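Worksheet: one structure, shown below.
Every protein chain but one is kept in place in this view of the complex.
As written, the chains take the letters A, B and C, and residue 1 is the first residue of each chain.
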Amino acid sequence: MRRSNWEDYQKSIADDHYYYGRSCIRQNFFPGSEKAFLEILAKELGRDIYDDPLHSSCTGIGYHSDIVPLDTIMAVVARQFALMDEAGYENFVTSCITSFGIYTEILSTWEEFPETEERAAKTLYEATGRKLVKPKNMAHTSDVIFHFRKQIAEKMCRPLINVTTGEPLRVVEHIGCHYAKIFPKKGIGGSEFPYVLAGMIESWGGEVVDYPERRHCCGFGFRNYLVQANRGYSVANSQKKLDSMAPYRPDFIVCNCPGCSMFLDKWQYTIAEMEGTTYGEGGQGIPVLTYEEMAGLVLGYDPWQLGMQMHQVDVEPLLNKMGVQYDPTTKYLGKNGKYIGKPAAAAVNNCNDVGLYEIKV
Amino acid sequence: MFYSHFCIPFIVGTVILFVTILYRYVMWIADLPKSDKRLIVKGLFTTATLRSIWETIRESLLHVSIFKRNALLGYMHCSLAFGWFLLIVVGWIETTAYMGAEFVPLQGHVFFRYFAIGIDNHIVTFDHIMDALLLFVLSGVALAWFKRLKSKHLGMRKTTKHTIGDRIALSFLWFIFPTRLVAESITAAVYGGGGFVTANIGAALNNILPASLLTGAFEPIWWIYSCALGGFFIAMPHSRYMHIFTEVPLIFLRNYRLRVRQSQSSYDNFQVQACSRCGICIDACQLQSQLGHNNVQSVYFLRDRRANSLNMNVASDCLMCGRCADRCPVGIDLNSLRLNSRAAMRNMPNERRYNYFNALDRSTGEGKVGYFAGCMTMLTPHTLTAMQTIFTAAGEDVWWADRDGGVCCGRPLRLTGETDSANKMVQYNTALFRKHGITTLVTSCPICLKTFREDYNLEGIEILHHSQYILRLINSGKISLQHSDNKTFTYHDPCELGRGNGIYDEPRSVITAIGTLIEPKHHHRDSLCCGSSLANTVISDSEQITISSSLTLELEATGAKTLVTACPLCKKALGRTTQQKIVDLSEIVATNLNTKP
Amino acid sequence: MSKRVVVVGGGISGMQTALSLKSLGFEPLILEQSRQLGGKVADWHLLFPSFTPAEEVTVPLIRAVRQNGILVRLGCKVVSIESRRVILCSGERIDCDAVVLCSGSTLFDATIKEEYGYGIYDNVYTSADIEKMMNNECVATASGAAPERIAILHCVGSRDEKVCQRHCSKVCCITGVKQAIELKKLFPKAEIFNFYMDIRMFGPGYEELYRQAQIDYNIHFVRGRISEASPLMDGRVQIKAEDTLTGRPLRMSVDMLVLMIGMRANDDNAFLSSSSGAELAPNGFFKSRNSFVDNVLSTKDGIFLAGTVSSPKTIGQSLNEATTVAHRVAEYLNYGN
Partner (left out) sequence: MATNFGFSISKPRVIDVDTNNLKKSNEILAALPELQSCIGCGSCTASCTAGNLTSYNFRKVHTLVRRGEYAGAYEEMNKCMLCGKCRLLCPRGINTRRVVMLIKKCLGDF
């Protein structure tokens, strides 16, 4: 595929001094990813990034579920920006694609309709006494990793290569809808052929797999997932993507959106349970990674430190392909060595059945 | 004494013929539905039998109907049928005259000239009469030959195509009379005698040919004649000539009130086999004359049905305008046969269909008079408003069955063969009419009218076409119309109204109450079809236009200012091809109403 | 000495304009930026709706230009038009009495509609590509095989706010029908689907051709715009659209996806307009003084328009304008001043 056109969609990404906005879903389901991101930036790349305990959810899930009104979310967003300013930063990076969409949408709204910005600033001031200062640079954390992909490649110790065959790993990249589908110019590579993850994969030795339903949504859809009766529609979307990518035999899926990582992973379990369909080699599922996990693996981090035991689909087959050394016995041990529990046996977490993980407390 | 070996082919053929025909008739009659059998028994000793005999003479022998349509063609059929009949009858009289009461076997009558060689007391008159009759028949054969070559000269655009059975039978038939002539002539040449034809030819042969040759040919030529007869008799039941006999029982059964049914029955055999393939139906057919569709006309439809090779296309490609049935000299119920063929192919009983009729009632208004506009009338709203005006002027309370859309009358489905589906509509509409207690049912659509009259059981409800109803209003003085001779109209008889329902005069009376009526070239029973008939599901839009154009040309040629018809479908069809004003009968009535004082 | 009229552009409109001007006694000069005459029509294979070879239009015009001794300068790009003067990129100044802009339009760049994957996937083509392939008699998929299913997408770069081309390019509908028939003739067994938003069959014989495509060539017309194209493993393309007439999404894989690219205004129009003072319409084409009696007049005296420089047009319409414009130039030069 000739993907040169991504270069038409460039955006400026700040080089240092980031104010970090966490993601509700990511910190709950992939806590190791956020930790890894902070570590990579601070330790590997020597950048200044501030993880502010004061900042809150952007309330995007509530907003997209028609629970949080627009004025409310604008005030919340205004507060995040005020906190950033108070902390002395002007480059906002957010871990969540939904938040990224929310921030870009609101910044754009404020630009188009200045009265809404005035209103948000006024509400913010009346409620908290804080002053709204808009960020100079707004980026998603995957943009930042993309920005430093070459530096990371230099430090890389485990490229995305199958150690037994020597072939590049076949990677399916999935971009969160709110990354570039709302504002194509705000995403690297635009909305049709986003390059943010593909760039990382290519820099780190992997091969990007294009497949017919590449652009399709994972099915999260907020209302569609949150209401049980609509959940079948949510699953159907993931199923459509998985059905479409399966013939290409990908080694793993990488996402930049926490929601997508979660649904493409967990719905594989659901589909297996409900319909008996499993994907991937030997029906063991297709592992779904966050880009932080992918970067962490490339940089030689321990998979359990990266939180990869939290996945529904077991990642061990992938780790084996990559030649990652890992200790199976520590998979379900927490930071302090305490047993964190493990998922019940299912078709997509087959490694569980081996019995290696019977941890004595 | 009345036997020679050459008679064998004839005797064998005759026996096979009569056995075959008898067997068939017995089987067909045995297979008749019980009610049909009862009708036969009931009718047997009534005047119907006498009428049937008279009709048999008129039609089966003399072919009066064909004579009326086309004298030359009539003569051809008459000479062959009646001529042959007379040959047999006079031949029998002749034998009797010679032999008295003595039993003469069949071949004795047929080959009397052969066996009469030795007989004394020659009666010359018979020779002459028989020769004259032979000449009569031969003139028919000559015409038949001629018709094969040049059908136009017999007033026919097209002549029929043959099946193999037909060809065989026809070949034998064409041989029979010429060989008889030659056989009798040679007999006259060798043994003397003969009438004014055979004797003279015999004398001539004697002059030209050596006596030994004639003597040698004498026996073989009688063999040939016998073979021709025998061959024809064997082939006949498997050819179109089966009609020669079948027409006779058909006439009787028809007069006993047997009718073609919605589904095929044994009676259809008599109808189907009675077709003589005269080809008159081809000439009547607008699909042939306007579109050049061959091979679908009634004669071919019957041929295929007889051979069990009928396909859907042939069955479906018919306007059912009834022009052929109207002209059919044998009076075959062509439309009904085609319908039950379609039903045999397409009818699908399915109880779940049309369950959306349940509890449906969109009718409006109240009154003893019910008005059923019909689906098509919804596309000619002028008719609807005109009817409304007329009802109001007449002060009639009217129940409108389908002004806001109703259920179809079922005729369109019936026309395509889906009888069971159509019957669902019959049931629904019947119940609807009953529920609203109407006593008169008026419709603007002749298609609906036809099915209301034929397929609905609406006892106690008078079914009228709006032309009839309007005429009644005029006659009873409920409405009056402004008359002016300057208003000129021409009228197109819709097929379903005219030939279908026999309503010709009422619309004309209504028109003449308003202005002057100028008849087009084809009118009344001879009127043309507009081409949009629902019965035909094969012809294309452009073909419909071609048919319609030819009709509008005729209507426009009358010079009348306004073209009138009395069918919404005809109005739509004609409106496509004329620039002139085309209106429904009700419209001219509504616009020419005398406002009440 | 007769008056000099500069004709900018040597396509069919430019050539016809020059010929008409010559016959009226003027001295036309054709400035063509490429190295040959004929313009876009020269790249076309057969013309709708009669399947006439395009050279039957271009060749006689070029011959007539030569025979009539009309001055032609090839490889000349006009950078500025001032009153009674045209400046070339070489810096050369050409004085004249009037200018006729016949500089045509630009084919929409299909890579901008990147969701269709033109330039990315092998089996996505534009209408212009198909014409070239027809000219070279090498219509086939990227792998050289005969296509079994072809999708033709109408309105690529026309009537599309998303690429700032709001106008209708007028000729693509009928081109889509024409190419569908041509492809069907080449590949009788292929299934051909035309995806359209509207079908605009405004010209004589167009509607008839459309019906012919449907009835005689069994071309499927699906009302719905393709939303995206994706590659399949075997190099074919999967397309998605809504079959709006059934209200259902529709998906199929095709061997070839052909994009009916529209006409957009030349980028040069901007500086030709600013230097000359002749205004542009909002869609970037030159603005006619009005759409009726003065449609070949620009908003500036002395500058005239013919052909697709003012809006998408058919060949016939462009040639008519070329003839008309000569008479309006004559009127202007003889009586106008």
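By our rule, contacts are C-beta pairs under 8 Å (C-beta built on N, C-alpha and C of every residue); 3 or more make two chains touch, one makes a residue touch a chain.
Every value quoted in this text rests on a predicted model; they were computed, and no experiment measured them.
Residue in contact with the omitted chain (choice from C:64, C:79 or C:252): C:252. When the full complex is taken into account, the listed residue touching the unshown chain is B:534, out of B:310, B:438, B:534 or B:551. The omitted chain makes contact with just one of the residues B:354, B:371, B:491 or B:504: B:354. Mapped onto chain A, the interface with the missing chain covers residues 228-233, 235-236, 239-240, 270-271, 273-276. In the full complex, chain C makes contact with the omitted chain through residues 193, 199, 211, 214-216, 218-221, 223, 240, 243, 245-253. Although one chain is not displayed, its contacts with chain B can still be listed: residues 345-348, 350, 353-354, 356, 360, 362, 375-376, 378-379, 405-408, 410, 412-413, 416, 418, 421, 425, 532, 534, 537-542, 569, 572.
Just so we're on the same page, only the chains that are shown with their structure count from here on.
Nearest to the common centre of all protein CA atoms is the CA centroid of chain C. Centre-to-centre separation of chain A and chain C, using mean CA positions: 46 Å.
Rounded to whole angstrom units, the spacing between the C-alpha centres of chain B and chain C is 64.
Put simply, chain A touches chain C in their complex at residues 1-3, 5, 190, 192-193, 210-215, 247-248. Of all the residues in chain C, the ones that touch chain A in their complex are 111, 114-115, 119-121, 228, 230-233, 238.
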